[in-house]
Every structure is written in C-alpha cells, then in structure tokens.
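Mind having a look at this structure? Questions to follow.
A single protein chain has been removed from this complex, and every other one stays in its place.
Just so it is clear, A, B and C label the chains in written order, and each chain counts residues from 1 on its own.
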Amino acid sequence: MSIFIDNTTTLLVQGITGRDGSFHAKQMMEYGTTVVGGVTPGKGGQKFEETVPIFNTVAQAVAATGANTSVIYVPPPFAADAMMEAAAAGIKLIVCITEGVPVLDMTKVYPYVKEMGARLLGPNCPGLITPGQSKVGIIPGRICAPGPVGVVSRSGTLTYEIVNLLTKAGIGQSTCVGIGGDPINGTNFIDALAAFEADPQTTVVAMMGEIGGTDEQEAAEFVRTKMSKPVVGFIAGQTAPPGRRMGHAGAIISGSAGTAAEKIEAFEKAGMGIAKRPMDFVELVKARL
Amino acid sequence: MSIFIDNTTTLLVQGITGRDGSFHAKQMMEYGTTVVGGVTPGKGGQKFEETVPIFNTVAQAVAATGANTSVIYVPPPFAADAMMEAAAAGIKLIVCITEGVPVLDMTKVYPYVKEMGARLLGPNCPGLITPGQSKVGIIPGRICAPGPVGVVSRSGTLTYEIVNLLTKAGIGQSTCVGIGGDPINGTNFIDALAAFEADPQTTVVAMMGEIGGTDEQEAAEFVRTKMSKPVVGFIAGQTAPPGRRMGHAGAIISGSAGTAAEKIEAFEKAGMGIAKRPMDFVELVKARL
Amino acid sequence: MNLHEYQAKEILRRHGVPIPDGDIATTPDAAEALAVKYGVPVMVKAQVHVGGRGKAGGVKYCATPAAAKEKATAILGMDIKGLTVLKVLVTVAEDIGSEAYVGIIVDRATKKPVFMVSAAGGIDIEEVAATTPEKIKYHPVDPRYGLRTFEAMEMGFFLYEDVKQARAAAKIMQQLYSAFIESGCSLAEINPLVVTPTGTVVAVDGKMVIDDNELDRLPAIEALRDESSEEASEVEARKANLTFIKLDGNVGCVVNGAGLAMATMDLVKYYGGDPANFLDIGGSSNPEKVVNALRIITADKNVKAILFNIFGGITRTDDVANGIVTATKANPLTVPIVIRLTGTNEEVAMKILTENGFSASSDMDEAVQKAVALATGAAA
Partner (left out) sequence: MNLHEYQAKEILRRHGVPIPDGDIATTPDAAEALAVKYGVPVMVKAQVHVGGRGKAGGVKYCATPAAAKEKATAILGMDIKGLTVLKVLVTVAEDIGSEAYVGIIVDRATKKPVFMVSAAGGIDIEEVAATTPEKIKYHPVDPRYGLRTFEAMEMGFFLYEDVKQARAAAKIMQQLYSAFIESGCSLAEINPLVVTPTGTVVAVDGKMVIDDNELDRLPAIEALRDESSEEASEVEARKANLTFIKLDGNVGCVVNGAGLAMATMDLVKYYGGDPANFLDIGGSSNPEKVVNALRIITADKNVKAILFNIFGGITRTDDVANGIVTATKANPLTVPIVIRLTGTNEEVAMKILTENGFSASSDMDEAVQKAVALATGAAA
C-alpha cells in the first residue's frame, strides 16, 4: 500500500517538451512510472521519446489516454492555468512542480481544484514517490526504498537528505510526499498525515516542517487528537530572521507568528518525536518502528 | 401544507424604508406575514411602523432576529449585492422582487446563492403566497384562497388573473409562486413542480409559462416522467414577434427557439391540460381535482 | 440595445481585438476620402440594425476610391427591410483565407455566458446550428473565473490546427469576453473571424447586443444609442417609461404586466383580431403614463379599436381611469375604446369612468371579444 500514487497511477506530463519537463519525464519513465501522455500546445500528434503521445490540450490527452494524474513543469506565469486545465479535464491528482507561482493565482486555483473534486500537490514542490511503484515529480528515485515510513515535507533537498539517511540505515518508505514551500498549497500536512494514518503499510511518519504559517501547529493538533501512529518531526529555520522570506515563499516569520519555536512546542505538546538535527531522524524513527 | 413558505416563515425586508419596500412591508404585515426586521443601511436602530426593528446589514438583522427568509425591494444596481448579502448572512429563502437586474449580475449571484445553500426566487418576480399563512412579495392577498391548487408562473398580473378566476370559481390554492420573467432566475418551473409534487395539500398544479428559453419544455418533461399529479399549462406570447423582448427580459424568441408553439407541443407530449385562454383554467383544473 | 457594426468594432478594438482600419461616412465624398486615407481595396458597409445587409446590396467591395464614392452613393439612403441607411462603414478589405465564427451569449440553461465557435463562419450561425450542428463547439464560461487561457486554447484548437492561429484566436476570444462583460452584453460575436492568406487572424465583422438593464450604469454605452435607426413610436414610448413594441394589427392594447399583455394579445388573436402593439404600463400607475400610452397608440393609423386590460395589484385602477379621462379630454378619441378594469380601487375607477361617459367591464375575456368586434367592424 501507499498514499496518493501507486502502480495504477497513469500520468500526464504538462510541459513535456520543455527543458525540465523532458528531463524529468525521462527520469520518471526510467523509474517505472506509467507515463501515458504529454501536453505541449502545438505539438499535438508528435511523440516524446518515440513512445509517449503528445497532445495540444489536457482535455484531449485525458480523452485519449484516461490518465488519472498529471504533473506540471510549465513556467510560473502559465502554471495556474495548467493546474486549472488539469482539474477541468477530470484529472484527480495534480502535482505542480513549478516554483514562483504568484500567490494570488493560487487563491483562485485552490477553490477551483476543490470544486472539481481533484487533489492538488504543490506548487513549488518536489512531487511524491511510492518507492518501487511510481514516482511523480523530481525526487531522486535511487535514494528511496520501499518500507514502512511515511515521509511528508515542505522542502525538497532537505527531504532527500533525510530519506537518504533513512534508506542508508535500512529503513524504507511507504510514500514520500513533498507538499511544497509556498504559502498556499493544495495539500497540507494534515491531508498527508490523514492518508498515512489510513495506509496499512505506513507504521511511522517522518515530517519536515519549516518556519512560516501555522500548518505544522495544526498538524501537531491532528497528530495529538486523530492519529494512532507515531510521528517524528523537524522544523527548519530556527536561525531565520523575522520578516525575511527564506527562499520558499512560505518560509517567513510574520511579526511573531510562524517561528520554529512555536512549531516545536506544538510538536512537543502532541507527544511527537523531535529531531534536532536531520540525522536524528534515523534513531527516532527506528525506535518507533 | 404548502411549499417554500408557511406560518413558520420569519421575514426580513431589504429596502424596508424605500417606496416599494415600505408599501409592501405593510401589506405583508396586514396579511399576517411574520415580518421580523428590515434592512436599510444608515437606519439601523430605528423602527418601521413602530414595531419592526431596522438594521444596517442583513448579517446584523439575522443575528438579532433569526429570520429565515428575506424579500428584496432595492433598486436594480444594488439588487445583486442584496441577494448575495442575504445568502452570506444565512438566509435560506431569498425573494427578489426588483425588476431590471442586469443578467450578467445574475450569472454571479446564481452560483453564489447555490454555494451558500439558499433558495432564490426571482429576480423580477411577484414573490409567493401561501393563502391564509404567509405572503412574501407583492401578490394581492385578497384574490387568493386556501385550497388544493399549486400555482406557478413566470408572470405577475397574468397570475393574478388566473388565481382570481380560480378563487371566484371556489377553487383555492396551496401556494402561488411567481418565478419571475428574467432569463436567469433562482427557482425554475421544475423546482416548483417538484415541491408541489411532494406537498400533500396540492392535488393539481396550474402553470403559466411564456415565450423564451426552454424552461417550460424541461418542466413538461419533468411532468411526464416524474409527476403523479395533473398539471394544467398556459403559454403567453403566441402572437409575439421573434427577436423582440416582450417586456420581461426573458420573454424573447431567439431565432426559432423558445416559441409558444414548441412549448405547447411539449405540454401536449406530457399529457398536460392546455389552457388556450386564461379562463380555460377554471374548467381544466376543476376536471382534475 | 443593438450596436452598429462600427460601434461594436470600436469597442473590440479597445479591448485589443485586431480589426481592419475603418471609419464611418455619411456622405459619398467622405467615403471616398476614407478609401484614400486607409488605402484600397475597401469595403463599404451599410450601418443598419438588421440582418441580411449583404443580400440587400448594402455591403460592397471597392477597388478604388472612386468606386467607394460610387457604392456609398448607392448605399446611403437605401432602404433595407424598412430602415433607411444613414451611415456607411468604410473599412480596409482583407484578403480572406478562411472564415470562422466566434460568439458569446448569456445562456439561460447553464445560467452562464456561453461561447459558440465554428470553423464554418461567414454565414448565419443559426443556419450552421440547424444544418451541421457538429461544426459548432459550445463552451460555458464560469463568470467567477472568467475565460481562462486553457479554455480559450481548447476553442482555438477547435478552429485551427496551427498553434499560432489557435493562440491568436484564443487571445481574441479572451478580448471578446472582456468586451462582452465590460459592455454589459447579452450577445457579442465576430463573424467572420478571418485568417488571411499570410496567416494573420483578424475580426472582419463585429456585433454586440447590450442588455437593456445594463444601460443605467453604462452611460458610455447608452450614449451609443442611435435613435434614427429605431421605430419612432418605440423611442417615444421608452422616453415615457413604457414598454412598447409596434406590430401590424388593428387592436391597440394597453395592459399592466408583460405576461398579461402577451396573454391579451393572444386572446385578441384567438377571437379573430390582430394586436397593433405590445404595451406594458408597468406596476406604478401614474395617470401620465396612461396619457402617453394613449397618445402613442392613437398615432398609429392602423388602430381601429383600443383595449385597456388592467388587473390592479400595485397598479391603482383609479389612476388608470383618471389617465383615460385626462387623455381623451385633451385629445378626443376617433376610435372606439373598450376598458376592462379589476382589482385595486375598482369601484372608484368604475365611478370615474361612468361619470365621464365610459363604460367598463371587469371581465377580460368579454372585453377582448368586444374590442375585436369593434376593430373588425370598423375595418370592414
């Protein structure tokens, strides 16, 4: 088992002929993901890597392939439209990798995707991977291994760091989910935690948060009140100054809200394991398996 | 029994201090409608007719009175906002009397009211009356009498004509509903027919349509497939020229669509009684009681 | 309210839609001058609110400025379906590679603005809908989100295989949509949308119908009204706040309420008469309205009898009675009048009428039959 994606996932790649899209489409295909089509307006009728059909629109692609999932690698000005296009075409899981999507765009994308009954992951996220089954996005497949740990994170490379440590210590993952670093994203920690709680394969969850907002605090409350499975947490940005955007659009301490201290306090209150350093995850998770 | 309103209806009047609002508020109070409050920005704290409290906003009025229904008598440029304000404040039945609401406004009001879970009647409608219990709008109370006939119509005075004929012939009404003459309205024939079908008091339905659109055709299909109760129908506008708006914004034959002939054909197909003249309703309804 | 082609094009141009250069002329010399200014060939196009201008000879291709003058001479003053041509649009004639149709209406069923697009352009879309419906793509727009790029592109690709043309059309659709919304339209269309032999996409004709209910808040649009192209009696009625539509019959009808007015017309027809008009005096029963209504109706020489049908709800029937008395005192009627009044203040109204020599009934059916008999008798 796993969450959100597995070997029944049939994937479209929006922006498949772009620099990032083509690179990662190949990587996903190599990993074994079922890539059923690509979308690039004006290249409809062509093939990607001589096998994957390209379409002008997502609607055409879905009609022809029956894809249930889409991953988006288009430049920021077009990303909001791409997400809504996928939702309008009936895609049920939309993963937006694009970084730099204006947050006001997301205030319209979010309710639309919801109205269409789709799940959005991202934007500005590394995607997700169910080791051994399917990879959607950019998480390096070779650092992952199948196993019992659900991983959910706001960060990309920090996640790789920790997944890498787990895998090297012989601890595999059920699904690794990057929810993204933007202030408004489609899937939050609670969505992923709820899915892991319901997933029989997952026995422990590792969660990497960062400064900004209250998503981690609400997640901690969810862990405290709704979860039976143990969760280990980490917060990046303890040394970040207030009022500055630390790379991620969402990683900003506003006034006195969204600090690492208050998030760690929430974790403590929820009885979660707390990793002070990335490497601490290995022992904390191992102790809870 | 009845549909949409009865003696549990608690009513707000939006625009209660205006010319039309104040006149009809008094008429409704005289009829016995439970008018619990009025709304006029800037007159909050005053009283209407020394008894009905006036509020600045619908939200305040609902909080103070628990009103479940609202009737709107505000000028056309403000009507869309008034309908949405009522829906936002939790009103469950919104009746908009105002004529002349721009149809593009309604393309936004309609989905909003729906999202809020409210029912809208109108705009550009005479409202509704459940004889002997409650009157919301402008239908003259004295022409109605309680009884078994459900009346639903796109028109105002034409409805009065027919209700008057029925009452004079000793045939009372369960509820008379004017859905309004605009191209986009909140409640259509089918909504009212479905409610009458479910209402134990109603045994026959009288329905007055007019040219323009396909609402009557869809209603006829509903009568044919979903209704056990007999329905008598009438279509106004058999002599109307195509392409001209016959007073009601919705009463217009577009190209060859929306003619009286096609609507009457649909009624015939549904096995409905067809009134060729207003006075025919009396015998047709009587025969079905 | 209908806009003229040149008015619709000016609005579309402001929203960014590529439109061939052009301007309006009211004289043949002005038309010639415009042909010189923009460069030939040009089209000279009659500006009247009626379909089928082309078939009526109101649209001409002109290869030279002299030809523009000659064609303008022929078209200006021409009568097309009863309307006199007072203005022509002189506009650059585009080479046409293909013609498509792009339109938006407010759709009653979906309660949304709906696009209709078809690669079969240049002809009446109703004809396409009737004969080859598969050639039309319908696309409802959620007005909360507006027309998004992906939606416009789906329609663009429905019209054109070429991605540049699809993109150009998609952009034009977004511009058309914004013009549609901001101008308070109930219909806006470009027909034909042309691809020139060099691949450029341009709007060669434009049409807009404005929702009358928008005009109060859009004074710039209201200012585009061209009364010279409307029926004089309808202009007069609008100024008097009456809803009036002129017809060809002989029974003049004065009614309160649109539905009752239509039903009255239908009943006139049912009993063998012909309504001369649709006239709704509306809910408020100001006697002045009745006076204006009678003036407008009696100006129609076809009218052989006048029928009042008033069901007093908000309308006070005594106000109506007073209006009838005042109007007929000032201008005595030359045709018979049949009055039906019932409802609010009916007794007072009846008394006023009787005292002034009018009879009145409270029965609609009876009144209509009487009016028809009078009109038919008078016509015989």
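By our rule, a residue touches a chain if its C-beta (ideal position, glycine included) is under 8 Å from a C-beta of that chain, and two chains touch if they have at least 3 such contacts.
Note that the coordinates shown come from a computational prediction; the quantities given were computed from them, not determined experimentally.
Contact with the undisplayed chain is limited, among A:V39, A:V152 or A:M246, to A:M246.
Within the set A:V103, A:A169, A:A261 or A:A287, the residue that contacts the chain not displayed is A:V103. Of A:F4, A:F48, A:Y160 or A:F267, it is A:Y160 that touches the chain left out of the display.
Per the touch definition above, the residue from A:P131, A:G150 or A:G213 contacting the chain not shown is A:G213.
Contact with the chain not shown here comes from a single listed residue; of A:G90, A:P140 or A:G172, that residue is A:P140. The chain not shown here is touched by just one of B:P41, B:G170, B:G243 or B:G271, and that residue is B:P41. Subunit C meets the missing chain through residues 144-145. In the full complex, subunit A touches the hidden chain at residues 20, 23, 76-77, 99-104, 106-108, 110-111, 126, 138-140, 143, 153-161, 164, 181, 183-184, 208, 210-215, 234, 236-241, 244-251, 255-256, 260, 276-279. One chain is missing from the display, and on subunit B it is touched by residues 41-42, 44, 56-59, 78, 81-82, 84-85, 88, 108, 112.
Everything that follows uses one rule, which is that only the chains that are shown with their structure count from here on.
The minimal number of chain-to-chain contact steps leading from subunit A to subunit B is 2. Counting C-beta pairs in contact, the chain pair with the highest total is B-C. The greatest centre-to-centre gap from subunit B, using C-alpha centroids, is found for A. If you average the Cα atoms of subunit A and of subunit B, the two centres end up 50 Å apart. Separation between the centroids of subunit A and subunit C, computed from CA atoms only, is 55 Å. For this pair, subunit B with subunit C, the centres built from the Cα atoms lie 28 Å apart. The multi-chain contact residues of subunit A, meaning those touching 2 or more other chains, do not exist; every residue touches at most one other chain. Counting partner chains per residue, subunit C has no residue touching two or more of them.
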